[in-house]
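Before any comments, here is the structure.
A protein chain is absent from this complex, but the other protein chains hold their places.
For chain A:
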């Protein structure tokens, strides 16, 4: 393989030292790649890198690993798990040819589902760099990934949501009020999932019990989760806590996962323990993963690879454990990685596209922090685009304001807005449950009775 790649834009010939350099320079402008010192030095250089990428065979990513196979278990996971038979239909294509095929009618829902195990994270990251936002939406929309636990996520015409009832002191009654608020507005089918303010084991245990009691009191066909470290979830499972989904943040290199305090064998162990718990009713997808562009760089573990390709590799990690839910926390990581609304919107569409092509049940936390150049208008744009792109689920909190993590996600009424403009509906089991409570429109629900069943004084 060549030691360097080159192509021209206008009269300028640009040279790139290796595959990682091509991918980095071909990426749309973003602050994280600039921070890492690997972004294109000029707009013309970016175009030249994309011209190199166009003509590269997809097999280049199998033959020339970006991070060495010998020293990185994520690379080993990706290459050892690559399905050559599934890859066969596109094996002779260049990245540019793959882009054209994805946009063609030949790449239909069935073809894309069959192809997913044959694609590596590097291939999908590479092709995304040749695609406009419109292309990312058009292709992702064709992909269906269906997963199940107590309800079914990802079916045709479904937009699910995570109800995120966080509280700054993990107060169970305050959490119950936020849960009620979300249920009244039709949120919570993907998961009712708390980010605990404290990882204290007794605290996490109490929260798991509280959520499980709420779910049972109202007989909600959904799953609950306390988003604590995978080793905590394993300990809590051993102690008999009601753990539905096992959560973990994952990244795209062994060293970055080390920064999260995890190894792949820990994830495999958790996956097995979750399945043995057997708490799902309509399915046994027990894992919930979050990823986010910039996490590898923030752990100084990106190996000179651009943040969007590292993100796709993180999705490659998630894929190995048959998750119920995967989402990018796209605007959460900060302005040093995604500087403004434009960069967040682009990254959200990329992450959704790449995850879907890899066969993941992709959701997005449509969000921003207060130190990023973004606001609600940007979130309206991204959420509206993602609903069109067929996103499996989005995250929502009361009034778009997460009072524990201190950032803005979507509001429950934003889910209602997205369903209104698109005609998308909640997961079917959950939609029937909403109808039973008169929450699907028409009959007024007895919200006071719901509150009392959640143990609230109403």
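Quick notes on this structure:
Following the convention adopted for this analysis, a residue touches a chain if its C-beta (ideal position, glycine included) is under 8 Å from a C-beta of that chain, and two chains touch if they have at least 3 such contacts; residues count from 1.
Simple rule for what comes next: contacts and distances are computed from a predicted model.
Between the names "Ethanolamine ammonia-lyase small subunit", "Amidohydrolase family protein", "Nucleoside ABC transporter membrane protein" or "Glycerol transport system ATP-binding protein", the one given in UniProt for the chain missing from this structure view is "Ethanolamine ammonia-lyase small subunit".
The chain not shown here is touched by just one of A:15, A:84, A:132 or A:371, and that residue is A:371.
Here the missing chain is touched by one residue of A:6, A:231, A:284 or A:384, and it is A:231. Interface with the hidden chain, as seen from chain A, comprises residues 31, 35, 165-171, 173-178, 180-181, 184-185, 197-203, 206, 229, 231-232, 235, 258-261, 298-299, 334-336, 339, 369-371, 375-376, 397-408, 411-413, 416-417, 438-439, 441, 444-445, 447-448, 451, 456-458.
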